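Next up is a structure, given as structure tokens.
All protein chains of the complex are present and in place, except for one that has been dropped.
Going in written order, the chains are labelled A and B, and every chain counts its residues from 1.
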Amino acid sequence: MNAPAPGREAREARGPLRRKGIGPSPSGWLDPRGRALGSWAFAVNRVTGLGLVFYLYLHLGVLSLLLVGESAWNDFLELATTTVFLLLDVLLLFGLLYHGLNGIRVALVGSGVVPNRQRALFWAGTVIGTLALAYGALHILGGT
Amino acid sequence: MTASGPRTPEHHVLIVGGGGTGGALAHDLTLRGVHVTLVERGELTSGTTGRHHGLLHSGARYAVHDQESAVECIEENAILRRICPGSFEENDGLFVGVTDEDMDYLEGFLKGCAECGIPTQVLKPDEALRLEPNLNPDLKVAVRVPDGTMDAMRMPLRFFATAKHGGADIRPYTEVTDLIVHDRTVSGAVVRDHVTGTEGEVRADVTVNATGPWSERIARMAGVDVPIQPSPGVLLALRGRLCNMVVNRLHKSGDGDIIVPQRALSVVGTSSWTVDDPDDLDVPEDHVQRMYDEGAKLIPAVRRAEFRAAWSAARPLIGSREGAPTGRELSRTFKTYDHRETDGVEGFVTITGGKGTTLRGMAELCANVICAKLGVEAESRTRDVVLLPHTAYYAA
Partner (left out) sequence: MVTAAETDAPTPPAGGELRRFRVFRFKRGDAAPRFDEFDVPVGPKTTLLDALRWIQLRRDGTLALRHSCLHASCGTCGVQANGREVLMCVTFVHDLGHEITVEPLANIPVLTDLVVDMREFYARFPDVHPFLRESEFLPEADTPDAIERYARYEDCIECGLCVSACPIVATSDRYVGPAALAAAQRLAEEPRGVDVEDVLDWADAEDGVWRCHAAFECTEACPSNVNPAARIMALRGVLVGGRLRLPGLRREPA
């Protein structure tokens, strides 16, 4: 007599989850669609962070050429003064400035010192960073 | 068969309609030990209940012309504060007189409130402005009454939560497509489960039609008629909390004569017209404009406030279509129809009418009728049982 309304078990079970992201679940943070400033800052921070770690290993690898000998090092120096390489240096500078300045922003916001000023800090950092990058790029590409 | 908790599993009641009335009824019956299944085609309170402005009624609006409703309201107002603590913005309300006609209404208003047991306090304009600085500075008088604000969805949800934890089977997204009727007896309903997309049946000893303005649609499935007139009104939500107390116009019921604060919004309401189909409501622009115009007479800042939303909700008013073109003429009270008595159809009861504030009282009355039909002797305990918080509805 008291047959329950249909579908009881189906409702108890956990349903499928929609996730944002361009691939499997952990990529959720990387999906740019519909995101605001804070997410972009966060995503670029992660990318530059990874880039800087990669650069660190690269740098160590390069330095190890010193162990190989003078000619290996000189070959490297020739490569290091080509335009492409210098442009990559500028890119590296961008990564350092971005990651560093955004890191300060995250530290200030994230420790509750200035909890409600994340956008203002981002633009302040952009101004400082752009000036520093311009100055640095001029020197790197222009030669001192 | 007397029960204050233990189940009487041989009695099963199917409630059709998950608005405030359905929820309160599920709670009342569950407390009496009756097994309840409640089906609602959409989200709980997605019909009329969720859409109202959220007034916890003092009844003062009806103290002159509909005293039956006024008394129901003030009694339930006190009960709800007791059984749903922490669920209301309990800031009281004001009835504000702005014109000479309003002043003519004052004496009858005070007398009516006194007759209905609604406490009042007359305030001079400067006193009122100290309480509510945004009021029309030209107001002539204000009368304080025990209005309040409710969250139109979450307050009823406490009834559902308590019923569910008491063992009721609450089923949103389950739509009644037909009633099961044989030999003038309703023995349940055919339902479509919108979660799985499948159909099934729910059998019950008594099926209750608690669908508000949709009452007639369900009643027809049983071959009966109920005199329900869907009567929509427009509401307007503005950003900003322009008042902390509910602000009403001191006059006989009219358009745009109430402003209910709700969180950080101000809701101005309402208007009234009649329709046949409560699913197909427009939001007439001229009604929205009237909300601005009339609301501004109470609180001038309404004019400049930022728009948030404008919508319509259909009241289920009791009374037939002829002679009630706007719906304001119909009574706001509530009724239970035992269709065995009214139509010779067994196993079917309709509860309808009423206001958001009277949900518990409506349910008590209806549950009494149902329990009498079932031979369950337990009495209602809903006046005293404190409800679970609304979040309990979502707990395991």
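Rule of thumb we're sticking to: a residue touches a chain if its C-beta (ideal position, glycine included) is under 8 Å from a C-beta of that chain, and two chains touch if they have at least 3 such contacts.
All figures in this text were calculated on a predicted structure; none of them were measured in a lab.
The chain not displayed here makes contact, within the full complex, with A, B. The omitted chain makes contact with just one of the residues B:His65, B:Arg184, B:Lys252 or B:Arg308: B:Arg308. Of the candidate positions B:Arg61, B:Arg144, B:His251 or B:Arg290, contact with the unshown chain belongs to B:Arg144. If you put the missing chain back, the residues of subunit B touching it would be 41-46, 49-51, 54, 86-87, 89-92, 121, 130-134, 144, 149, 151-154, 173, 175, 177, 192, 194-198, 235, 237, 240-241, 243-245, 261-265, 267, 279-280, 283, 308-311, 313, 389, 391, 394-396.
Looking at subunit A, the residues touching the absent chain are 7, 10-11, 13-21, 25-26, 28-29, 31, 33-39, 41-42, 106, 109-113, 115-120.
Just so we're on the same page, only the chains that are shown with their structure count from here on.
Between subunit A and subunit B the centroid-to-centroid distance comes to 54 Å (mean Cα coordinates, whole Å).
Those residues of subunit A lying in contact with subunit B across their complex are 1-8, 10-11.
Listing the residues of subunit B that touch subunit A in their complex gives 9-10, 12, 35, 37, 39, 169, 171, 174, 191, 193, 195-196, 198-203.
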